[in-house]
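Report on the following structure.
With one protein chain removed, the remaining protein chains of the complex are shown where they sit.
Then we have chain A:
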Amino acid sequence: MSNLGSDPHRHTDMLDGREDHAPGDEPEESAGHWVRNANLGLGFSVVLTVGAFLLAASDVIYPPAIPVALIVLAIAQMGVHLVFFLHITTGPDNANNVLALAFGILVVFLIVIGSIWIMDHLDQNMMPMEQMMRMQR
């Protein structure tokens, strides 16, 4: 957030102290802390990525469990990204970010699950295939 001082539309002074702040609007975070945070996140995500490749290529764990392990690693990876890069935390001034995330997940969930359900159903009112073949004959 090195360009904080020059960000023309920080209206932080107009916000209540109780209010939360948008990403890029956090005033006090020091540069050092930010770098440490990002590096930590980088470290975690590299470990998780490399781990996924190693697990898949070797037989350190019971082979049929590998897909499950990969899913676990993937979810952990998402968590690392959210916490270290997108700064989603449980802190009190993070309500907006968490709500935005929840809304996003809800929308994706509705559209993806809904589409799968709908598309899976679209042949329901069709004549069974053999009957159609019979009629064409």
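By our rule, contacts are C-beta pairs under 8 Å (C-beta built on N, C-alpha and C of every residue); 3 or more make two chains touch, one makes a residue touch a chain; residues count from 1.
Please note the rule applied: contacts and distances are computed from a predicted model.
**Q** If you look up the hidden chain in UniProt, what protein name do you find among "FAD-binding molybdopterin dehydrogenase", "Cytochrome o ubiquinol oxidase subunit 1", "Acetolactate synthase" or "Spermidine/putrescine transport system permease protein"?
**A** The missing chain's protein name, per its UniProt entry, is "Cytochrome o ubiquinol oxidase subunit 1".
**Q** Could you tell which one of A:Val50, A:Ile111 or A:Met132 touches the chain left off the display?
**A** A:Ile111
**Q** Mind listing the chain A residues that contact the chain we can't see here?
**A** Interface residues of chain A facing the absent chain: 6, 8-9, 11, 14-16, 19, 21-22, 25, 96, 103-104, 106-107, 110-111, 114-115, 117-119, 121-126.
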